[in-house]
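Every protein chain but one is kept in place in this view of the complex.
As written, the chain order gives the labels A and B, with residue 1 at the start of each chain.
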Amino acid sequence: MDSILASSTSTLESVKHFINVACEPHWFMIISVAAFFIFLIGYRFWTKPAVAATIAALVTLFFLASCLDDNFNKIVTKADNVPIVIMMVSVAFLLWLAFRQAAINDERMEKGEPLLEAGADDKVLVWPDLVYSELIALVLCTALLIVWAIVLRAPLEQPANPNVAPNPAKAPWYFLGLQEMLVYFDPWLAGVVLPGLIVVGLIAIPYMDKNPRGNGYYTFKERKFAITSFLFGFIILWVVLIIFGTFLRGPNWNFFGPYEFWDHNRPAALLNTEFHDLFWVNLLGRPLPGHYLMRELPGIILLGGYFLLGPLIMKATVFRKLSRDIGFMRYSMLCVLMLFMLLMPIKMVLRWTLNLHYIVGITEWFLNV
Amino acid sequence: MINQFGNWIRESQIWGSIFRHGVPRDRRTRAMAILSNVFLHLHPVAVRKSGIRLSFTWCMGGITFFLFLVEIVTGVLLMFYYRPTVEYAYFDIQGLRAHVTLGLLRELHRWGAHAMVIAIWLHMLRVFLTGSYKPPREFNWSVGVILLVLTLLLSFTGYLLPWDQLAMWAITVGSNMARATPGAGSEGPLSAFIQIGGVPLVHAGDDARFGLLAGTFVGPNALLRFYVLHCVFIPCVVTVLLAIHFWRIRKDGGISGPL
Partner (left out) sequence: MAKKELITKVWIEEGCIVCDACETAAPDVFEVTEDSCIIRPDALNVEFAKPRSVEIVDAAEECPVDVIKFESETVEVADDAAAEPAAASADAPVAEAKKTAPAEPKKATPAKAPAASSKSKAPSAGEPDPSIQALLEAATSRGGHAGIMKNADDMPASTQDWKAADPKSLPPDARQAKVVEAAQKAKKQSELHRRDFVSNSALAIGWTAFGVGTGISVGPAFGRFMMPNVLEEPDPRIRVGKMDKYLEMVPGGVNEDYKPQGIWMIREEDRIAALNIICTHLGCIPNWLPNDRKFKCPCHGSGYYPDGINFEGPTPRPLERFRIAIKDGIVVVDKSKKYQYELGQWDQPGSFILV
């Protein structure tokens, strides 16, 4: 009996260990990105009610079982983390709902049948139809909010003390995606330029997207590029990073697996590498040039090539039709935004593999990338 | 008996002066009910049947607006007990829990804010996935993006007010990003070149972060500044933009649907 118990405990431990490892930054991102594309490619299969319900049940089971683990439980039920759990669940459910309807619509369009949303001319009066559903939504929300407020206390920590930073010190949860970016980029880029570009990019979406299809109904087939790139930004580079920053970043901003104890004294030695060292010292075997512009020249050329040649190469290959359809201005705008978006995963990969600190590091001007 | 009483009320001068139309029983009076009410006339008289299906809209825009109203009501009530000074702020918040009946309002305010952030993201997701930003609704999408940013800023400024460790360090980190603004922050790229005769014009005492915090660290001035931004300035801007947002939904053809 004891031996069975012991062996099952050790199996459990090894499963936990496996998940801990799978949650390490690089694996976590690779798995997320793979899952994202697998979902999009097979969206008609994954959104079938039976399949989706099975996945949901498995995830719920996994979640509840994990809650038996102290470390997991502690972090998931922390008052300020509950909204993130709610967000994860609602994003997953609503994505399913949207793609389910998209799958049905796409199938109907192939068969030449009317859309789910067809019948635009059957109008109903706002009083009573809409006003009643609004009333119901309002009452439900109020009730939910009151229950939430009674069950969970709003957190209030120690009084502010400018000399002691809590460990780990985290931004509000909705900015944890940004905080995670701050690990990979300097504040001027991750804190000012990238958020600015996110806002500009979002505003620019309707002016760049010239695809007249998919206006006012759920579809994936007719807007594959637009939906894929938007969701990549929203799901992978925002929601996943929030999850990562909340649940997997522990003391000293070290990574901790979901079943790992948050040990404040765990050593984690990382030595930064600079791109100029890699190029001049490791590759050419020469000392660093004296002047900083000369020193950073290879990085500048690399980045310049990325932003100047990138659009041209894409224009000649993957975006040949798109660039013709939307014109020069729109295409340039699109490229700048896409390249900045992709800079994030690229820098992440470089950090994990090479421990790369800066591609261009002109610390003298605070101009580091 | 009850009917009689009801009729007596409905035929009274007071009732008639408030509600100009009859009981909304037929199409005309139902239309009048919407048209003649300042709150309800945010709506059109009739809407697409498919447009109000819950599976289409998810009701997220409406929920976001509702939560905004919740935040205003609870926020105004909380202001009666809160003083935005370093000496009192923390203890006022603590006192809300300890000495005030229904100090629960703080919980409502905080969780409502979190819920609003989630709801507005989901609203944006829905609008994107249904392609509802496409012509003629481009401008309204832009207004919506600005509203999203303002919602996040509202949450962020409110985060400092309890004046606890969580607040202090989240704002320290956040405001230090302002210091890295290119050309306007003392540690931003290119700022070092803005100088007259070797004297830098952008330094820790006059850069973007200094303007935000009214000081060189997160102190009393910053608390007051964030309080005013949180309670007055940003809500006013949001209200104006919300009016534009709702107006444009009507003017751009209502809830979207296939053409």
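In this text, a residue touches a chain if its C-beta (ideal position, glycine included) is under 8 Å from a C-beta of that chain, and two chains touch if they have at least 3 such contacts.
It should be emphasised that the depicted structure is a prediction, and the values quoted were computed from it without experimental measurement.
> If I consider the whole complex, including the chain that's not displayed, which of B:44, B:112 or B:144 touches that chain?
For the chain that is not drawn, the touching residue is B:44.
> From the list A:168, A:258 or A:310, which touches the chain that is not on show?
Touches the omitted chain: A:168.
> One chain is left out of this view; which of A:104, A:131 or A:183 touches it in the full complex?
In the complete complex, the chain left out is touched by residue A:183.
> Take the complete complex as the reference. Which residues in chain B touch the chain that isn't displayed?
Chain B touches the missing chain through residues 21, 26-28, 31-32, 35-36, 44-46, 169, 172-173, 175-177, 179, 206, 210-211, 214-217, 219-221, 250, 254.
> Give me the chain A residues in contact with the hidden chain, please.
With respect to the unshown chain, the touching residues of chain A are 121, 123, 163-169, 179, 182-187, 191, 251-254, 265, 267, 269-272, 357-358, 361, 363-364, 366, 368.
FYI, only the chains that are shown with their structure count from here on.
> Counting in whole Å, what is the centre-to-centre distance of chain A and chain B, each centre being its mean C-alpha position?
Their C-alpha centroids are separated by 24 Å.
> Please give the residue numbers of chain B that touch chain A in the complex, ascending.
Listed in rising order, the residues of chain B that touch chain A are 24, 27, 30-31, 33-34, 40, 43-52, 54-56, 58-59, 62-63, 66-67, 70, 86, 90, 93-94, 97, 104, 106-112, 114-115, 117-118, 121-122, 124-126, 128-135, 137-138, 141-142, 145-146, 148-149, 152, 155-156, 159, 162-170, 172-174, 176-182, 185, 187-193, 217-219, 256-259.
> Considering the complex alone, what residue numbers of chain A touch chain B?
80, 83, 86-87, 90-91, 94-95, 97-98, 101-102, 115-131, 133-134, 137-138, 141-142, 145-146, 148-150, 152-162, 164-166, 169-175, 179, 182, 186-188, 190-193, 199, 202-203, 205-207, 209, 211-219, 223, 227, 230, 234, 364-367
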